[in-house]
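The structure is given below, and queries will be raised subsequently.
Note that one protein chain of the assembly has been removed; the remaining protein chains are unaltered in position.
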Amino acid sequence: MLPSAPHSGPRSVRLPAPLTGVVPPLCTPLTPDGRVDTRSLAALTTRLAGAGVSGLFVLGSSGEAAYLTDAQRRTVVETVIEAAGGRLPVLAGAIDMTTARVLEHARTARSLGADAIVATAPFYTRTHPAEIADHFTRVRDGADLPLFAYDIPMAVHTKLPLDTVLTLARDGVLAGLKDSSGEDGALRRLLVRVRAQAPVFSVLTGSELTVDGALLAGAHGVVPGLGNVDPHGYVRLYEHAAAGRWREAAAEQGRLAALFALTDAGDPAVMGRNSSALGAFKAALHLQGVIDCPATAPPQLPLDEAAVGTVRRCLEEAGLL
Amino acid sequence: MLPSAPHSGPRSVRLPAPLTGVVPPLCTPLTPDGRVDTRSLAALTTRLAGAGVSGLFVLGSSGEAAYLTDAQRRTVVETVIEAAGGRLPVLAGAIDMTTARVLEHARTARSLGADAIVATAPFYTRTHPAEIADHFTRVRDGADLPLFAYDIPMAVHTKLPLDTVLTLARDGVLAGLKDSSGEDGALRRLLVRVRAQAPVFSVLTGSELTVDGALLAGAHGVVPGLGNVDPHGYVRLYEHAAAGRWREAAAEQGRLAALFALTDAGDPAVMGRNSSALGAFKAALHLQGVIDCPATAPPQLPLDEAAVGTVRRCLEEAGLL
Amino acid sequence: MLPSAPHSGPRSVRLPAPLTGVVPPLCTPLTPDGRVDTRSLAALTTRLAGAGVSGLFVLGSSGEAAYLTDAQRRTVVETVIEAAGGRLPVLAGAIDMTTARVLEHARTARSLGADAIVATAPFYTRTHPAEIADHFTRVRDGADLPLFAYDIPMAVHTKLPLDTVLTLARDGVLAGLKDSSGEDGALRRLLVRVRAQAPVFSVLTGSELTVDGALLAGAHGVVPGLGNVDPHGYVRLYEHAAAGRWREAAAEQGRLAALFALTDAGDPAVMGRNSSALGAFKAALHLQGVIDCPATAPPQLPLDEAAVGTVRRCLEEAGLL
Partner (left out) sequence: MLPSAPHSGPRSVRLPAPLTGVVPPLCTPLTPDGRVDTRSLAALTTRLAGAGVSGLFVLGSSGEAAYLTDAQRRTVVETVIEAAGGRLPVLAGAIDMTTARVLEHARTARSLGADAIVATAPFYTRTHPAEIADHFTRVRDGADLPLFAYDIPMAVHTKLPLDTVLTLARDGVLAGLKDSSGEDGALRRLLVRVRAQAPVFSVLTGSELTVDGALLAGAHGVVPGLGNVDPHGYVRLYEHAAAGRWREAAAEQGRLAALFALTDAGDPAVMGRNSSALGAFKAALHLQGVIDCPATAPPQLPLDEAAVGTVRRCLEEAGLL
């Protein structure tokens, strides 16, 4: 069922193979009345570009893709592509339940100038690995852009099977993987085989607390939600690792792991994990003066004053305020 | 956060409160090239109406809502509303990840003439019960149509909390519940409290194998996927129960439980559960001459010949061919 | 791998095939210093026997089997067998992780005079259905007593596959099933096939809130934890169902479903579900004067005064105090 020859469609000139470095998943700033705040989003883009990241991922989980309407998603892609001004490749999430719906998002992103698509396995439905492979193949063929698989079992409730990823990598269906599974043992097994069998395939970890270990294991880069708040930290971490300064990389990662405590600011007794973590990222960006309003999309609940105080303390301890 | 007074918006004249009886979740016939087969869908609508069902639910899980594009979903609602011709209330699924996206589907369905909306809790995201309540309240207010909560943990990966449902029922936010959780113990506890506290709230079971027990426990009706294949069976089952003929109801349910074996036709080693169950419903409708083509939407895999043979045998044993 | 011929070992004269009726899973009263309170346990036995139950199940989940040492388990079996005095069959749980350990418990129970063994699939380990079948076959052969499979995914984290149960039932490895899965749809499919293929196999539901529906569907009896608190209610429910008085059965079940609210007495923010539910059963038995002390085994936390007040109110509303 899978194509036996690699895809040979046009590749974005801006997208290296493999993609490496820090590729932050941009938050989506909103106005108090719930529209996409394009000024703040452009400011965030500029800040990240200035910090030395190597790509921009819009409409991921940190970008609240699941909460945005199709029109809002379009605005996000347009805004970031314009603000990036061709300096950096823009990867666009095409987050939806199944193939046909994902394809519509992917084609829209392509028409707006995105350099690559990021898509999950089907969710809401119950899907076999063979169907997952078929899904990615159809999305790749229909979108005609490099495709990154987004492995996020916390949201999708299945883990991408190693053999499926590897086959799709070798066949050129997938250009890369964003691994947000948190299963670093499975990631290690994949990396060992990717190195031998699919050398231009890009493996990016989405586990922002084990980036040093992932890079040591051979991962090409990282997609850190926390990179919205401290892009310089992740760039330093990546550069230490690239230069073989592992102790320094680990120290930087340790500092970022302590900073990550801000995602626990919201009380789990009264709000969901998304409200707490995404609310904290936005509160931090607001406190840092990057975005104008810390609002998250409904039905997420806002952080209360005490929670924002926790975020502030975390930033201060990390020297970010 | 929840409104203290019941909603007083316009209720569809066609939607009784509580809604009772058999409300099948219509399959969505497709053409061989993947478009909605409106002729077959109209034929299915006519068949179900003729069997004595009391409502029609489009764009549920049996209707492959998760696989259809927005344009396809629109075609489904239009086709069924036209084919129903005002004889039966039409409930439309608004299946999407979060509030704003659900609302867009709901408003479309309303503009096309749907009589009620069916929506799940948020999925893909991690959501607190307070956020779930807020979600339904916003959907109800924004859609301005009676709203049924769709409890389907298999797809959504959370179970609607009993207290949340009951509060929303009492406050008039929810007109009813489609309970596809399979947790009949929790359903019983809900029914005991609904009877005392929310008498016009409609509780419909989506567990098509325990309808007799659910009706005995006080459920108002059933939304059976298998009702596409044997609507007369479910109507008989409901009528036996309504008349207090419980032994006869149980015998009918036993027959339908045996027929349900057709959903296992597809080999779980090679395809997902959706491919097998939805493929079997459509194969049966095709064998019965109701729809022109048994195709399911990608990336579901088609049943092979042996599987279709199994479906045929199940139909024959049930006297449906 | 499974035996092709039915087992022909000695059956307890006290154990009918199939076993029917109400078979409560006895709580295990403890003294304030944590020993098995044999006086209270004998009193509970006598009370249940007097209420008209048809069997006694010791060392199940309601009996805190998981919390008791081997010596305590032995005391429980001895005490109940002596108190029952041969009037009722005694089924003994042999709850442990895998085959060899389960067998040791089973042999002890047999040596003490138990009439049947109740065992789960392996837990803690990751087990294939073929291994589960092998497990039950070895336990049956080694224990030389009728064996009931205990399907309790909440504890064991796997659901017994329908085909495995049916094969073991037909082969005579299993004498019956205690279904605490809460999946009444799967139970219905099993019952349809048991009736045709394994007529002496006993299917007992452990879902104490849907007993009327389960009996209507053909289940042979019920193992209700709540039956410790209101054995007369479950006996009435069973007798109504046996006589075809389904409305009366449903009304009795509704009353018991309301009473079940006592299991929510403990605050989930401060204690586990076991502490709340088992604590509530014991608090109720203590308030009813059946047992001397409501203590549960560590590390379960005790109900506080407010929670005991909730239990008392539930009992009063149900007319049990």
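Observations, loosely collected:
Just so it is clear, A, B and C label the chains in written order, and each chain counts residues from 1 on its own.
Everything below uses one rule, namely that contacts are C-beta pairs under 8 Å (C-beta built on N, C-alpha and C of every residue); 3 or more make two chains touch, one makes a residue touch a chain.
Please read all numbers here as calculations on a predicted model, not as lab measurements.
Here the chain not displayed is in touch, across the complete complex, with A, C. Considering the full assembly, A:Ala250 is the residue among A:Ala43, A:Leu160, A:Ala250 or A:Ala283 that touches the omitted chain.
Checked against the full complex, the candidates C:Thr28, C:Thr164, C:Ser180 or C:Gln300 give a single residue touching the omitted chain, namely C:Gln300. From the options C:Glu82, C:Glu131 or C:Asp144, the residue with contact to the unseen chain in the full assembly is C:Glu131.
Of the options C:Val22, C:Leu56 or C:Val156, the residue whose C-beta touches the omitted chain is C:Val156. Considering the full assembly, A:Arg189 is the residue among A:Arg39, A:Arg189 or A:His232 that touches the omitted chain. Even with one chain removed from view, chain C keeps its contact list with that chain: residues 34, 66-70, 72, 95, 97-101, 104, 122-128, 130-132, 134-135, 138, 154-157, 268, 270-275, 297-301. Mapped onto chain A, contacts with the missing chain fall at residues 182-185, 188-189, 191-192, 207-210, 212-214, 216-218, 244, 246-247, 249-250, 253-254, 257-258, 260-261.
The criterion applied here is as follows: only the chains that are shown with their structure count from here on.
Taken pairwise by the contact criterion, the protein chains link up end to end in a single open path, with no chain closing the loop. The chain with its CA mean position farthest from that of chain C is A. Put simply, the chain closest to the centre of the protein, by Cα centroids, is B.
For the pair chain B and chain C, the distance between mean C-alpha positions equals 35 Å.
Residue numbers of chain A whose C-beta contacts span two or more other chains: none are found.
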